[in-house]
Structures are given as structure tokens and as C-alpha cells.
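Heads up, one of the protein chains got dropped from this complex, but the rest are sitting where they should.
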Amino acid sequence: MVKFKIRDLDVWFGPTHAIKQVNMEIQSHEILSVIGPSNSGKTTFLRTLNRLSDLHASFRMSGIVEMERVDTRGMDVETLRRKIGMVFALPLPLPLSIFENVAYGIRMQGVKNRKTLEEKVEEALQQGYLWDEVKDRLDESAFKLSGGQQQRLCIARTLAVQPEVILFDEPCSGLDPISTAKVEDAMVELKKKYTIILVTNNVKQAARVGDKTAFFLSGELVELDRTDKIFTAPQDQRTEDYISGKFG
Amino acid sequence: MRKIKEFVIEKLILLSGLASIFFVILIFLFLLKEGLALFKITSPFDFLFGKSWYPISEPPQLGILPLILGSLLVTVGAAVISVPIGVGCAVYIAEVAPLKIREVLKAGIELLAAIPSVVLGFIGMVTLVPLVKNVFHLPTGLTALSGSIMLAFMAMPTIVSIAEDALYSVPKTYKEGAFALGATHWQTIWRVMLPAASSGILAAVMLGIGRVIGETMAVMMITGNAAVIPHSILVPVRTLTATIAAEMGEAVVGSEHYFALFAIGIVLFVISFAINVTADLCLHKKQS
Partner (left out) sequence: MRNPRRTEKIAFFFLLLATLLIVVPVGLIVVIIIQKGLPAINWQFLSDMPRQGMRAGGIFPAIVGTIYLVAGAIIFALPIGLLAAIYLSEYSRENMLTRLIKLAIVNLAGVPSVVYGLFGLALFVVFFKFGASILSGSLTLGIMILPIIITASREALESVPSSFREVSLSLGASKWQTIRHIVLPNAIPGILTGTILGLGRAAGETAPILFTVAAFYLPQLPHSIFDQAMALPYHLYVISTQVPNVDEKIRYGTAFVLLALVLVMNLIAIVIRTRFRKKKKW
């Protein structure tokens, strides 16, 4: 099933043309890895999907981003963002307790019942593989967790809202290899229920977890194909150069 | 439901955002409303350049030249004292003082900014005024000079903190460049830092002067309040602000005297507006 359909997408920040004429489809229940050198438009692409790019004063776009055949520009932005969760590059806990971090999104939907909140928080923390480590200290500040734990907390926080899509923006850039492996495992597990789009600088990570891989260069989508094809028989010379480490 | 609540809140936020503009305009309008009535009776020229201020004689003479000159004299005196000392202090705090002393000095300056002007006026009355009287063998120490010294003192926090900010915002590379060429620290300050920070320092001086012109209580308590054209800095003078403060209590609402005091308010408002806009332009030039 097609989750996203993007047609003729252009994005500008002031005079900078960040994304150029991108057309693509993203299937549900798979992991799409987005790779490319820095400043190639990957993160902008991600933030255009959940309309976080709108926050920039100089943001302009043309083209259409459809989620399940509905133009995202026409949707209520809060509903859209509830459907599309996001995990950021650095672990970004809110300055609240562990419990309140996970409960935040649900609370903002108006849920006040303590019992419901507790159930949902536990469920989300279980899914984020963090429950066992934090179940006895839910009221501590989230800043007391280690970096890897914080990032899994952020994943759990995103899951608690029960999104359909999860955007990962270089989620392992600040983590050590062991924490990275845990986050990657979580992603593979999550794809059963969610559509996942992973922006990464780490080509190997894309190869490990992605069902499909998209290669961005200077704002253009150079190539999008099954991950094994991209890594074994890329159609475009630039893709091959990037994957083999000639630039980037 | 939540959407409606948020819509209302966001409109309130926008309205409050505009409140500052609204209040500035409101202040000006009400000064005009009460002040312009004067010019049905007296011409603006006679008002600004009339040499005598006898508001309760019959007919009243409402020339504010003595008051303007009083304000000018006190302000110039204060500027002469406060600019070199204030900028010097800013340079010392920003460049010379060791880190720990720097914090103490800044706290001291903040403390000065916090002291109410009526308290400073009171202290001026009991310390500075007798001092001026004795040093210059005057019949009274309530003089323009006392006012200038006091006002210079009161302008310091403004001048020091803004000038200090200006010095801080000079890019480090300028300084390092000068040091690399073998300049001493003082040469670097004098030849590089001060010129680079000049527009910010200019703004600091202007805002300090703005503070001086607008100051009321302290100046009323120690300048003697004689509404005559001053011929020396060692005689009592009366400023624009002190005139309003001292006389509005007695002026009958709707009388010529009342209108004239509001007209003085217009003059003060326009002066402070001009100073603040110019200083703001200076600060923005620095940023870009």
C-alpha cells in the first residue's frame, strides 16, 4: 500500500533551493533509508513530511505531499504530526520526568485519566525496549538516563502517540555501537506495525536495516530502489561513487 | 472547544504584542490633547523662546527658555562628567578587570541602577549640596553643578552597561590580530576595540543623556529650582522635568498653566523619542 506519494516537490529556505523536483512513493510497513552527503536535503525532506519545516520563517514549497491520498498541506497539522512521529538526531528528552516524557503526547490529546496514562506509558516503554531499565524510576528526570536510554525514551515517547509513520533523523549519530545496535533492532521490530523513514549518514546502517534506499544529492533524488539493488547494482554512477566512499 | 480556546488566546497574545505601540501612541496623544490647547493662547515660538516663566502672574508668562537652558546646562555638565568616566569604567570592566572583580563591579553598577532617584536626591541634599557650597564658597549649594554631578552619577549604569555590551560584541579576531602585530593591550583597546565598538558606545552615551534629561526627582531636590536663565554653573537652575513635577500639583486642571506643563511634557517626549530612535539605529548598525 502506498503511504506517501510525493509529486514535484520543491523546497526553498529563502534563496536556498533545498529540495528539487522530487517524485517518489513510500510504501507502508517498510523501512526506507534516505542516504546522501550532508546538506543534500535529506533532513529537510523528512521535516517536510511532518511539516516541521513550516516553523522556518523563510520556508517555501511547491508540489504535493500526499499521505494516504490526502494532501498534507490541507490536513490539520496536529493530526498530521500525531500520525507521523519523529525521532531526532540527538536524544532530546523534554525537561520532564521519564513518565511525563512518554505521557506528554497523550496528555496533549486531552487524556487525563491516570490509569490510561500509566497503561499507555508502560506499553510504549515496552515497545521501546526501555521498560525494564526504568520501571522503578519513572519519576526521575529524563536527563538522568544515559544517551542510549534517552534515545530509546524518545522512541517510546513517539510510539505512545500511536503514529502510523515514524521518521528517524540520524537517530544514532550520538550513540556508541552497542546503543546503535539496540536502536536498529528496535527499528526492524517496529516496521511490522509502522512505516519507517530513516535518514542516515551511515551507509552501512542503511544497508543493514533498509528495505528500500533513496539517495539524495544536492536536493535531488538521484535514485530510489530496493536496498540490495542500490548496494549491488546502482543505476546511477553518482550513487555508486557515494556508496563506495568516493565522496560524502 | 480546545481550538476555540487557543484561537482566543492567540488573539490576546497578538493584541498584547501590539500593546507597546498602542501605549506609546496613547501617551503622545494625551500629551497633545492637553498640551496643544496652550497654543491657542501662546505661539509655539513664544513658548519655546520666551525668556520668562511666571506661570501664576496675571497674565501668565509662559516662556520655557530658562527651563530649556537649565536642562541643557545640567545635561551638558552631566555628559562632560559621565561620558569619560562611564566609558572608562566600561573599558575597565570589559577588558582590564580580573574575572572575579568584574562580577563585583557589575553588581555594584546594577545596585546603583536600582537605587530610587528620590533616595539619591536625598543623599545628594545631605552630602553633595553642602560640599559644593563649601568648596566654592557659595550662598547655596543647590546649583546646576550639584545637579550635573548627581545626574552624571545616575547616568552611569546606562552608559556602562551598554558600552560594555558594545565592547564585548567586538569580534575576538580583531583583538587577536592586534596582539599578533605586537600591540600592547592598551594600544589594542585604543586603536582597535574602541573604534570597532564606537556606534554601540555612541548609543550608550545617547541613552545615558536621555536618562539625564528625563530624570526628575533627584534633580528637583538639588538644583535649587530657580526659573531664570543661568549665567554660570554655580547658580540654581530649574529643569523642564522639575518644573512639571513641582508645579503640576498646584496647577488648576484646564488652566493655561496646566496646558503649559503638558506642552513641556510634549517637548520632553519628543526629545526622548528622538534620542531613543537614534540610539536604536546606532545599535542596529552595529549588529549588521
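So that you can tell them apart, the chains are marked A and B in the order they are listed, and the count of residues begins at 1 in each.
Here is the rule we use: a contact is a pair of C-beta atoms (placed from the backbone, for glycine too) under 8 Å apart; a residue touches a chain by one contact, two chains touch by 3 or more.
Keep in mind that this is a model prediction, so the values were computed, not measured.
Engineer: Considering the full assembly, with which of the depicted chains is the omitted chain in contact?
Structural biologist: So, taking every chain into account, the missing one touches A, B.
Engineer: From the list B:L38, B:V132 or B:V160, which touches the chain that is not on show?
Structural biologist: Of the listed residues, the one touching the omitted chain is B:V160.
Engineer: Can you work out which residue in B:Q61, B:T140 or B:Q187 touches the chain that's missing from view?
Structural biologist: Considering all chains, including the one not shown, the answer is B:Q187.
Engineer: Can you tell me which of B:V24, B:I56 or B:V80 touches the chain that was removed from the display?
Structural biologist: Candidates B:V24, B:I56 or B:V80; residue touching the omitted chain: B:V24.
Engineer: Take the complete complex as the reference. Which residues in subunit B touch the chain that isn't displayed?
Structural biologist: 2, 6, 9-10, 12-21, 23-24, 26-27, 30-31, 33-34, 84-86, 88-89, 91-93, 96-97, 105, 107-112, 114-123, 125, 127, 153, 156, 160, 184-187, 189-190, 207, 210, 213-217, 221, 241, 244-245, 248-249, 253, 261-262, 265, 268-269, 272-273, 275-277, 279-280
Engineer: Can you name the residues of subunit A that touch the chain not displayed here?
Structural biologist: Answer for subunit A: residues 50, 52, 55, 57, 78-79, 81-82, 85-86, 88, 90, 92, 94-95, 104-105, 107-109, 141, 143, 154, 157-158, 161 touch the chain left out.
Basically, only the chains that are shown with their structure count from here on.
Engineer: So how far apart, in whole Å, are subunit A and subunit B when each is placed at the average of its C-alpha atoms?
Structural biologist: Distance between chain centres, rounded to whole Å: 55 Å.
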